[in-house]
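Here the complex is missing a single protein chain, while all its other protein chains stay put.
The letters A, B and C name the chains in turn, as written, and every chain counts its residues from 1.
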Amino acid sequence: MEDLGIQVLKSVVSGLLMGLVFALVALGLTVIFGVMDIVNFAHGEFLMIGMYTTLLTSPLLGIDPVLTLPLAGLVGAALGVLSYYGLIRFLLRGPMIAQLFGTFGLMLFLRNLALLTMGSEPRILHKGWLVGKSFIVGPGVVLESTKLAAAVLSIVSFALVWWLINRTKVGRALTATSLDAEGARYMGISTQKMNALAWAVGGASVAIAGGLLVNFWPVEPGVGLLFTMIAFATVALGGFGSVRGAFVAGVLIGLIVNIPPIWDAMLRMIDAAGLADLQIHSFKYTMVYAIYFLIMVIKPQGLFGWKQ
Amino acid sequence: MEAVKNAFDFADMPKSELTIAGLGMAFLLLFPVLPHSSFAMATMIQFLMFSLYGMGWNLIGGYGGQVDLGKAQYVGIGAYTTAVMMIRWDVPFWISTPIGLALAVGWSFIIGYPLFRLKGHYFAIATIATSLVLKDLFEVWDFVGGARGLELPLKGDFPNWLYLQFREDYYYFYILLGLFVLGLLVVNGFRHSRLGYQLRAIKDNEDVAKSLGIDAHWSKIKAYALATAYVAVVGSFHACYNFNIEPEDIMSLDLSVLIAMMAMLGGAGSMWGPIIGASILVPMKSYLGDWLGGQAGLAGLDLLLYGGIIMFIAAAQPRGVYGIVEAVRARRRK
Amino acid sequence: MRKVAIFAAIAVLAVCLMPAMAPAAPKEIKIGVIYPLTGPAAAAGRELRAGAELAAKIANSAMDGIDMTMAKNAGIKSLGGAKLKLIFKDHQGNPQLGADLAKKLILDEKVVGILGCYYSSVTKTVSAVCERYGVPMINGTSTSPTLTKRGFKWFWRTTPHDKWFTKDLFELLVGLTKGKVKGVKAVPKAEIQKLAAACEKTEWGSNVSIEIKNFAKEYGFDLVANILYAAKSPDLSSEVQSMIAAKPGAMLFASYTSDALLMIKTLKSMKAKPKLIWGQDAGFDKPEFIALGDDIDGILTRSVFLPSVVKIKPLAGQVNKLYVKKMGHDLDGASARAFTGLQAWVYVLEKAGSTKPKAIQAAANTISIPGKQLVVPWFGIKFATKGDEIGQNVLGSGLIGQYQKKGDKMTLQVVYPFDMATDDMIFPFKGY
Partner (left out) sequence: MALLAVNQVSKHFGGLVANHEVSFDLYEGDVLGLIGPNGAGKTTLFNCIAGFYPLTHGSVTFGGKDITNLKDFQIARLGLARTFQIFQASGDLTVAENVMVGSFMRTRSRSLARKSAEGCLDFLGIADTGGAMMTELPVAAQKRVALATALASDPKLMLLDEVGAGLNPSEIEGLIEILKRIHSERSISLLLTEHVLEMVMAMSHRVIVLESGKKIAEGEPAEVVKDPEVVKAYLGDHFVKRREEDGDA
């Protein structure tokens, strides 16, 4: 019983951390969708580029990886703006199908550009303030430093974006654009600029996330897809375009993927060896998708969705 | 009977298109006797398979405008039904395939009902989710070999028509070509059917469609089931052709996305679109991959170009390559 | 419309005009080699290609200072000194593409036989093509046990497979309890009685998982956690938590590189303290893994070749020297086995004295290559012709190496088989 209690505690802590990481990764995606109803398939590739930026510039500049984060953000923002003016604004004229198609092309392009220039082998950071450190706080409850930093950054970023959207002039302009692009234009708001801004914010936030994550996660050209799928589920579950929704959904997904150890602890407690063959671990992402599907069936707009 | 007449009615197609289609068909019929490399033959078989996948996808994704990114689950159901039935009970291809088709279509009704309550992006992501859930289940289900997959035993005595085992690829080619022609006729019939018109009306404006007595939800489910039939049959064929199936290969997100991409590149919602898309991307994948990756050592350059082309087409003409053709034709008409 | 027509015509022409290659020159024997030269396993592909190329070079020219019969004469002697020509193809990890390439090699390039393909899933489809066409295929690097369970008549495998490797692990564990391991006193069995395994959910990983389960039972160990995890997962903390919570003495893994890296990092962050960590090759012997440095000091990995083998096998040293000259680094498990795979081809052809499939088949089924001819520390090469593993080399054996930090350098020392040990084993693992 005690084992189970501790395991629940451990899983919740680990789930919260991971959930905040998922939310952080999904933030940019939901901002972009909120403003212009586009799902960016290349989102994970922005993350990958942020990871490589930190990985490569940190030894080059001789500074700690954490200090390169502004640079990663800058690269992400530039890439976002470039993508917007080079591709996305043309896609906006077409139907949703063409938008998915176009950003998928962007994904292939960026991923294979990385493959061509960086090679396929995964790489990791070996040195840094956050690398390889973790803190034990209580019975077996571990806080890994990179995840902790990412979780803090996640909360700060969400608060910042929330503030930006709800409390600033620019934010109101963004909201106006997302509600009614035509109307916003009459009010003297440049839709183009607002969209580009959304891409800059979206790109920067996910690239910074990447720069931070590379302190713990290995990076390879294909790393994006692992996170893209989770980010998609996060954003859709929360309701496309809802910042609050992405936050809640991210944490929810983090908690879901940490259920298996609790299950295992339960099995040990009741000594049900036969059930161990169920392979609960191999279902952890299955559970995410299944729960996503069930919630969508009950609530087709997502948890906090307001846009169709 | 009118359904059959509709399937053979090509009167609404421009003459130029019919001419090209006729030439293309003649080329396909003669291909095995023309001088060709075996790699070209293998590429042609891939082309036919992806054309059929794309035609299926196009029914719901193109004509219905519902972006479906979960077709691989039905490839899996078709392929696994054929493989399991052959391995366990020696059931020939020609019997297991209709059963696989029925299972796939049944499954499509079960998940189609809740799926089509969703719209737009929610729908697209949900199709990915359902496909991944099914794949994960197959990966731990021992009855179908789990992640290890299934290998179809060689029955010997080539050519073996019962189990679709041949030494030479042209047998497979002609079988696929038969399916391809059948598939084209069914698409043509579908275009002219009540469901076809209704589905396009739904894509145009769902509220107007409903006001015209169209049960949008049910129409989408029906078209989805028909799309599933295509994919499942080719899945069954794939199992026999490849002799080995694994969830990672035939139920992956990659395959789902590839199917959708080919159809979209060629032109979603037009009859020739998926075929055009497959005729561009399949040879590109095979030959460019071989030249740039295998020989020049420039890993990734082929897919980089592929991504570039997709971006360009999507930005220039959202209706794909066929959309460009139509735009040119419209300009000439003016 | 016209544009499309032209485009279609060009596409069509491009497809059908791919010229069928001219028939093989008399003094040349073409072997098709299918490896993952690009894609996620491109790094391994480079090693594999270099290994096979080196073997071909040695076979094609007379070389001094290498104690191998194939180095003595230029080309295949029984075929009038015909030279080997390797035709490399890249399957990118895609089984369907692999099968198409095999057809291309067999029908267009008219190869005598095939070598490949590293990934077991690709080897499966390629060997099925070879079986259909009656073309011999030798496989040197795929370790899925199922490959030789199919009763194929045209497929031979030189490398030991995962069942053997897993068995080696359990022999080592038993050896530990009996004090057979170099530099380690007998360990009370209770210390390593409990095992926890995490294997990736793929063809390969799930086979390893099954083998671990079976052998644990056979050797009397308790498998307290047997996890299949989604490969290329963004988070492994739940898996590691479950493993740690089961309090195992040994942790066993089957992972590719990025998962292996994330797994070690996660183990470290959660301060895991098992007595022993073992990896089923793959991700556990890649340069980026070795670059983890102190974190992997004391970790075990199975292999068939480790650079330290040269200490006990002079021939390996001779070949390794050439390899270092070519590539700038030592042979590894992949390149040594690719080398051996092609070497088997040379000896089979020599014995057959013909390029006719039937003759090659007969030669392969009766060949016996002594262990002293090989760079890998095996007893030799001799293929099973009956029983439930037709085509499997019965004289192969695996190694278990341990990462040990010597000064600044991370080395891999052999700890199993016990009589080949190159250094004392570090036990227990120091933990994180």
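The rule we apply is simple: contacts are C-beta pairs under 8 Å (C-beta built on N, C-alpha and C of every residue); 3 or more make two chains touch, one makes a residue touch a chain.
What you see is a predicted model; the values in this text were computed from it and never measured.
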{"item": "Touched by the hidden chain, restricted to displayed chains", "value": "B"}
{"item": "Option touching the unshown chain, where B:110, B:181 or B:212 are the choices", "value": "B:212"}
{"item": "Hidden-chain contact residue, picked from the options B:121, B:192, B:222 or B:238", "value": "B:192"}
{"item": "Among B:61, B:76 or B:269, residue touching the chain not depicted", "value": "B:269"}
{"item": "Hidden partner chain, residues of chain B it touches", "value": "2, 6, 192-194, 197-198, 200-201, 203-205, 207-216, 269"}
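What we mean here is this: only the chains that are shown with their structure count from here on.
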{"item": "Farthest chain relative to chain B (centres taken as mean CA coordinates)", "value": "C"}
{"item": "Cα-centroid distance, chain B relative to chain C, in whole angstrom", "value": "36"}
{"item": "Separation of mean Cα positions, chain B and chain A [Å, integer]", "value": "32"}
{"item": "Touching two or more other chains - residue numbers and ranges from chain A", "value": "120, 279, 282, 285"}
{"item": "Multi-chain contact sites of chain C, meaning residues that touch two or more partners", "value": "38-39, 42, 201, 228, 230"}
{"item": "Residue numbers on chain A that touch chain B, as the complex places them", "value": "33, 37, 39, 87, 90-91, 93-102, 104-116, 120, 221, 225, 229, 232-233, 236, 240, 279, 282-283, 285-286, 289-290, 292-293, 296-297, 300-302, 308"}
{"item": "Chain C contact footprint on chain A (complex, rising order)", "value": "3, 7, 10-11, 14, 18, 119-124, 126, 132, 134, 136, 140, 142, 144, 216-218, 220, 222-223, 226-227, 230, 257-261, 264-265, 268, 276, 279, 281-282, 284-285"}
{"item": "Contact footprint of chain A on chain B as seen in their complex", "value": "61, 65, 67, 114, 117-122, 124-126, 128-130, 132-133, 136-137, 139-140, 253, 257, 260-261, 264-265, 268, 298-304, 306-316, 318-319"}
